[in-house]
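Just dropping this structure here.
With one protein chain withheld, the remaining protein chains of the complex are depicted in position.
Each chain carries a letter (A, B and C) given by its place in the written order, and its residues are counted from 1.
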């Protein structure tokens, strides 16, 4: 599937500041970047940081003096997914987990899985198939947490969301991740562009490691899973913030888009009657 | 400095379980492992996992049936430290931080630096030199948090410790790390063997990234800094647990030792009158 | 310095084939990719492979049936160099070499430094400063090897070039690398776009590790060093081929360009009277 994505951000820089952006689509076997433009107006030098392990792309730059800057990223992306029958998406025993997956079993800043152990196991622990188990917890979040813009902030964690029962995509993802980890299923945060998301914005959801694949889940059910374009994955939003800012900086405008760049698109979402998981080619 | 270290653990395995141990001393330019023995009695196969990035050594094994097992790790280690004048240990601007250091600026499970931003900056933000700043916050922890065995548990975080003002080495380290990160100083959790620590146990402290070096700090002030033998570093205790257990397992005995394997040892700790930081060769 | 670079390749695919291209400019702290387009006409899916260690970008795709394809890569790049006084560019003792640099001391397919040990040491071994030593061997190659298109092929190695005394940029680079390694100076192959190179083509030269920096050298002296845009580095051309082809494929056209995208450019080349090395910011 080809998509034209773009992210435009305006920052009012009040003093010497450093910004680390994470808005570039990753480049992987399942996601090809065919065309890409990135600009900071007025021009400032930037550098792309790629961690040793992983595919996330961080853009770091500094702005020495007060100024209003406009960030513009746009790209043409080709993504590839595959569907796997849910019954094949079983738990991978900890003994067989690839070493690089193990960190996604540990609690993290916004996903305190250690505090949700009893909650998760009493509600979902008895579901035999792992894919069905994650579907069940995703449905539970969808049914019990209200999607409410502005209800949470950058300090809100999964532990809070269980009680407060309101949040945005980020909170839905954190709770999904925390519940998976509490069930000994590795899970990680996904941030990206999302086709048919209304209103258009950066989106967040999560991936669970089932049957040796990272399988996509979105407890908000706001957009089709196969319309996602990946920017980053990480333990939680602390690893994958759209922008990490050091200095006195105000974001004054943000505009995100994700448009289809080919003719046909058949939306795919999970169906409890025909359980199939979506993963990468 | 040469040290003989050992860690002995007894586990009562109640059912099929998987254990990931993190008790092996790391192998690095500044720490050489000259002799090493690891055994699980009765014998079980184990594998050593080394992450792509980093030096930590995880031992993973599974025990299929109920049994009592004895873990015995012992090693002869040669460590190398150097002392650097505090005035050289300045902040590294975010723009110059090596990419692999950036994750240690983000909040993590037990070190919610985002929630301690005002606290850290109002108390320590005005101290000009970064090494002095970290010394000051370390002293503040030492003076305000009571070292009290059993006062905390595996869910206790830096945010809790600020209020509860009691904890063990792990909690002291988490609070030190959280305060550093709140001041935009990268900091990471250190776990290891510690010479002259009383009572003998695994120890935890932290490292702050100053002047392009990872500098050691220990807010407990329980043992000399140059008597430390490193097992692991990570974002916090979630990355570096001595044992991560999947299954019904009870730890029934633990015994840790760290003895000098050469003749002389001159303990080194920080001195506000003569500020010098300890780092690796 | 900003440059618009482009590489266009036409392949006549005779049968099911797989191609790995290495024509994308790397993304690093010293080289930012501001705009980039890559296309295969007619459209074929491709994937970008980034090795765990390193910055090279490989594009892999397969073509299932006979067809003529047109590859078009174009990008706007911003590069940053710095000049370092030659006297500071000393040998780094093997004991202090970063581990990731060590492989560049070993002989490789086209750079049999082991066979050139006596040759290199008798001619250049007595020059005290390492930068001057590499300048001297670069000058020796420039003076003794004739630049002659078509004189060599993909099997020609540095060992051949010493005797045959003719070659193209690739052979000049291989010989420079082999001589450096024979002198215990780590050296690696550089391939890239080159401003002011006549006729325009992909270019090859080499980097030597001096004073803890990778310093650029070009024994062909065909173009200014600060007009280079890096595609890849590797042990030799075996690691960094513009195209690696599996199947019956004929390259029928190739067109490369590198144009200045800002107003001024001051060409920089080495000057024995004022020895300064060029390296990355």
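Note that in this section contacts are C-beta pairs under 8 Å (C-beta built on N, C-alpha and C of every residue); 3 or more make two chains touch, one makes a residue touch a chain.
What you see is a predicted model, and the numbers here were worked out from it, not measured in a lab.
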Among the chains present, which touch the one that was left out? B, C
Among B:39, B:70, B:90 or B:200, which one touches the chain that has been omitted from the display? B:39
I'm checking contacts with the chain that's been left out. Which of B:50, B:68, B:148 or B:250 qualifies? B:50
Given C:94, C:148, C:250 or C:281, the one touching the chain that is not displayed: C:94
What residues on chain B make contact with the chain left out of this view? 27-30, 32-39, 45-50, 52-53, 55, 78, 80
Contact footprint on chain C, counting only the chain that is left out: 18, 20, 49-53, 58, 60-62, 93-95, 99-100, 102-103, 105-109, 112, 114-115, 154-155, 184, 238-239, 244, 246
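Everything that follows uses one rule, which is that only the chains that are shown with their structure count from here on.
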Should the pattern of chain-chain touching be classed as line, ring, star, complete or other? line
How big is the gap, in whole Å, between where the Cα atoms of chain A centre and where those of chain B centre? 31
What whole-number Å value describes the gap between the mean CA coordinates of chain B and chain C? 43
For chain A and chain C, let me know how many angstrom lie between their CA-based centres, rounded off. 38
Using the touch definition from the top, which residues of chain B touch two or more other chains? 52
